[in-house]
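Handing you this structure, nothing more for now.
All protein chains of the complex are present and in place, except for one that has been dropped.
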């Protein structure tokens, strides 16, 4: 799988944060690569594969370079996967990176952020580059090799070089201050 | 670890059953070896090691010979590890063996069966022989080799032979009808 | 897989021993369960699965009860899987249980013991009970659960009980001194 085009990552819509004193906006994280692990507590693949991988990344990469976030995107069993259960879960699994609760939607079992990103389910991995572009959206278990490769690429990503080689597509426009879609 | 002496296994004290139309009493299971996996939904070692092992045993052994039971022994986070959550959990993890809920105690966070068996925590494995004796009570992750060895021994266990070799200790008394403690 | 009938295990035909000062005859091991791991140095499944399992068993079981043997049964690449290479291999992989070299046959690539036991290939596992009967002959990777189960059964095996329950088949005849086929 290759990295996607320069599409701006939509802002997260969050109802609660754990392991963070304040809400975190993606915009604040410009300059870092952001890895968002979307999970549900009652999703076996999330527990056996994705959250352990998130912990590994959190330990391996410098926090100056890579920001790991968990996103609890509950789209089934809403009553039992509530915030009280999540808090106990975070403690028992010793998750130390910031974890956000995807805001429940009105009259829709799919929560707000999950809708915006059109996620297929959990686990899903979102990778956002230093300039705020959503470059990876992957459903299911992703190998460590694949994640390492993507992060290595994104950490080295030079949007000026990217722009030149994709000028005809006019996907994005970047300067030293950052990148903007459109013109 | 070797098999323990011929101590009668106390009856389970259960408030609800899943994957079983009727309550199951240990007494009904005489003639089979019984493996009871005591767990909590929010116990990482239970999810990563013990319940997968329980599934493996349930698939591997003939149900005529070995009965696998889960026992949800909640001693912390009682509010979130409730029966509604357990039901969703059983479905998502595709557990198909009978699962009992250890009856909550009054004024004690430790549930009734856990108290009776003086369990150290979760995961715990209880092995009960064909004659109703509790022969293994093990806390923590147990290797497949160890569990296989114990079950192989218990399936071949001949209480008459046992009595002879342990007569001086007068632990138990067995005849063709079964075994009784005491005399 | 269930344990096989009471067929006498043929004696091994061996051209060299490592990790043992003297040759070992199966007959000397009566009273113990014997697990023989048949392997070749250039067999990937032997290296990744069977020899690590053999090491685990050698560490786990009392050497009074279970004897672990390696059997280097070379049926291909004879020139390179020679004894000098085997000796280096045993050292590098820190194998500490006795390892025998299956005697090369004249005008047959299959070595002598492998022929006698009609092994399908490597890895193969042979389990011989306390009375010298070959009860398991299994080709390929065997799970720890399965091996544990078999060894637990064989360690508890009482040939008198066996004889009674299988009298009609007249497979074996056992007394306190041992078991013999036939009558």
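Every chain is named by a letter (A, B and C) in the order it is written, and numbering of its residues begins at 1.
What we mean here is this: a residue touches a chain if its C-beta (ideal position, glycine included) is under 8 Å from a C-beta of that chain, and two chains touch if they have at least 3 such contacts.
Small disclaimer: the values here were computed from a predicted structure and weren't measured.
J.: So there's a chain missing from this view; which of the remaining chains does it actually touch?
T.: The chain that is not shown touches these displayed chains: A, C.
J.: Thinking of the whole complex, not just what is shown, which of A:11, A:120 or A:144 touches the missing chain?
T.: A:144
J.: Touching the absent chain in the whole complex: find that residue among A:6, A:26, A:41 or A:57.
T.: Only one of A:6, A:26, A:41 or A:57 touches the chain omitted from view, namely A:57.
J.: From the list C:15, C:82, C:115 or C:143, pick the residue that touches the absent chain.
T.: Selected residue, touching the omitted chain: C:82.
J.: Looking at A:16, A:29, A:105 or A:155, which makes contact with the chain not pictured?
T.: Answer from the full complex: A:155 touches the omitted chain.
J.: I need the residue numbers on chain C that touch the omitted chain, in ascending order.
T.: Touch set of chain C with respect to the missing chain: 42-44, 47-48, 76-77, 79-80, 82, 84-85, 88-89, 92-93.
J.: Residue by residue, what part of chain A touches the chain that was omitted?
T.: Contact residues on chain A toward the absent chain are 56-57, 60, 143-158, 161.
Methods note: only the chains that are shown with their structure count from here on.
J.: Could you tell me which shape the graph of touching chains takes: line, ring, star, complete or other?
T.: It is a line, because the chains touch in a row without closing up.
J.: Could you label the chain B-chain C interface same or different, taking same to mean over half of its residue numbers are used by both chains?
T.: Counting which numbers both chains contribute, over half are shared, so the two copies meet through the same residues.
J.: From the mean C-alpha coordinate of chain A to that of chain C, what's the distance rounded to whole Å?
T.: Distance between chain centres: 53 Å.
J.: Centre to centre, by mean C-alpha position, how many angstrom separate chain A and chain B?
T.: Computed from C-alpha means, the inter-chain centre distance equals 41 Å.
J.: Need the CA-centroid distance for the pair chain B / chain C, whole Å please.
T.: Roughly 34 Å, centre to centre.
J.: Quick check on chain B: which residues sit in contact with 2+ other chains?
T.: As it turns out, chain B has no residue touching two or more other chains.
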